[in-house]
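Worksheet for the structure shown next.
A protein chain is absent from this complex, but the other protein chains hold their places.
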Amino acid sequence: MYSLASYRLMTGNEAVAFAVKQVDVDFISAYPITPQTIIVERLSEYVSSGELDAEFVPVESEHSALSACIGASLAGARVFTSTSSQGLALMHEVMYIASGMRCPIVMAVSNRALSAPLNIHGDHSDIMGSRDAGWVLIFCENPQEVYDYTIQAFRLAEHPEVLLPVAVNLDGFTVSHSSEPVAILEDEVVRAYLPRRERPRLEFEEPASFGVFALPTHYFEFKVEQEKALRKAGEVLEEVSAAYPNRSGRLLKLSKFNEDGRIAIICLGGTAGTVRHVVKKYGMKDFSLISLKLFSPFPSEELLDALKEAEGVVVMDRATSPGAPLPPLASNVAASLYEAGVRLPLMSVVYGLGGREPTLKMIVEMLEKSRERIGEGGPVVSRMYLGYGGG
Amino acid sequence: MSRRPEFLIPIVFEAGNTAKRSVASWRSNRPLIERRLCTNCLICWIYCPEPAIFLDDAGNVQIDYDHCKGCGICAEECPRKAIKMVVENV
Partner (left out) sequence: MPISKLADLYGREGLSPGHSACQGCGATIAVRQVLLAAEPPYIVVSPTGCLEVISTPYPFTAWRVPWVHVAFENAAAVASGIEAALNVLERKGIGRRHKVIVIGGDGGTFDIGLQALSGAFERGHNILYVCYDNEAYMNTGIQRSAATPPGSITTTTPAGKRERKKDIVSILVGHGSPYVATASPHLWKDLTNKVRKAQSIEGPTFLHIIAPCPRGWYFDPHLTIKLAKLAVETRIFPIYEVENGRYRINYLISRPRPVEDYLRLQNRFAHLLRPENAALLEEFKRWVEDRWSQLLKMAEAFPA
């Protein structure tokens, strides 16, 4: 049994901060960067007012923010940080170390474009640049998911068979700055969901050495072991979400809308809401929508299951992978299909770079285009820049 | 209390276990203590980079030849010149 305390009107950023307050984190270290800044502002207020008993360390860079988080995590604390864009890029080196040292840090990323040219608006280039850093990557569609998934992220990260950092992604501005009523749990319910678990920590009585170096005789084993743990996180997620008190807020690997659609649209984050709306509003019943919540570990099995009846897929990437055959999400989808021996027509769509938000009109255009391409005699792979005005 | 995970993790839980490794093969010169000159003042010990000098049960300074690399600082710094370096027999 659980009880919902109430609904609160919150932006995505505020939902992150509220969830972090409820999970009783001990340590926060962050650096201001748009569009994530409000998260650290709210958390500073909670710490300052005493609503949250934690140390907030306002460091001099994102590199130091994540470094301080690693130190705090190894000291045994429950740790949170958040960033965006350039800040995440500056953390890049330390992200690999956080996962390699098996620190269950939770980080919110209010996704934003990467420079140059400088741009503060939303896209997924930042996190996609760090997608091989060994973190669990979760994507949220709206402030409600942000709230629910942030809480579940801590339980997943701290699971003794996982011990890996988790990044909770929310689209810059469209999710980070949009308000909606969020159903929240009682503080005690959240605390009961997140009991403290023992793990190795720095202490004088049991001196251990952390961050040792590994020669070619051992390094490979550590990295494969770490990859296994990331795969394991996919299994553990099922029990983590099943235990989450608010049934409708459980973190599933993906959610599907309009099961009967013959063409499946696959996307990450807030765009799913827009696509769902278009399919509904214009009665485009030949499309189904798969909103992926978990990007890493990539839920190939669940995705293939969701695509069983599909005649084609449209994969929407809000990032590019210059020089690669396909952008990040399309690449993962294609690899999953290939492994299953499924040669499904795939339309790879790059959209929304630097905050060019997909309008209803653009989505309709994309869906109509996909009807033409995904049919008899069409190409197996086709590409499209949605909303791109250049030559 | 730390909980040690069952999987491989890059942490060394056994503190100070390099002491199990011998570095004696690094040595080309061996320090020898001339007992009648030694006052067990521990100057050799405080300047040893390893440390490969210890006090035995009787309180006498001894060289730990498993861990002495033969740098010769002890011989150089001994205020009584009680340590001399001799070529290691190979």
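Labels for the chains are A and B, by order of writing; each one numbers its residues from 1.
Here is the rule we go by: contacts are C-beta pairs under 8 Å (C-beta built on N, C-alpha and C of every residue); 3 or more make two chains touch, one makes a residue touch a chain.
Not measured: the values here are computed from a predicted model.
*Asks:* Which shown chains does the chain we cannot see touch?
*Replies:* Its contacts among the visible chains are A, B.
*Asks:* One chain isn't shown here. Among B:14, B:34 or B:88, which residue touches it?
*Replies:* Selected residue, touching the omitted chain: B:14.
*Asks:* Can you say which of A:17, A:94 or A:230 touches the chain missing from this structure?
*Replies:* Residue touching the chain left out of view: A:94.
*Asks:* Can you say which of A:16, A:38, A:69 or A:107 touches the chain missing from this structure?
*Replies:* A:69
*Asks:* By the contact definition given up top, give the residues of chain B that touch the hidden chain.
*Replies:* So the residues of chain B touching the missing chain come out as 10, 12, 14-23, 26, 41-43, 45-52, 55, 64, 66-67, 69-73, 75-77, 85.
*Asks:* Residue-wise, where is chain A in contact with the chain that is not depicted?
*Replies:* 26-27, 29, 53-55, 57-61, 63-65, 67-77, 79, 93-94, 97, 101, 196, 201-215, 218
Just so we're on the same page, only the chains that are shown with their structure count from here on.
*Asks:* Provide the C-alpha centroid distance between chain A and chain B, rounded to the nearest whole angstrom.
*Replies:* Measuring from centre to centre gives 52 Å for this pair.
*Asks:* Mind listing the chain B positions that touch chain A in their complex?
*Replies:* Those residues of chain B that touch chain A are 1-5, 7-13, 15.
*Asks:* Flag every residue of chain A that touches chain B in the complex, lowest number first.
*Replies:* By the definition above, chain A touches chain B via 100-102, 160-161, 163, 197-201, 203, 206-212, 214, 221-222, 225, 228-229.
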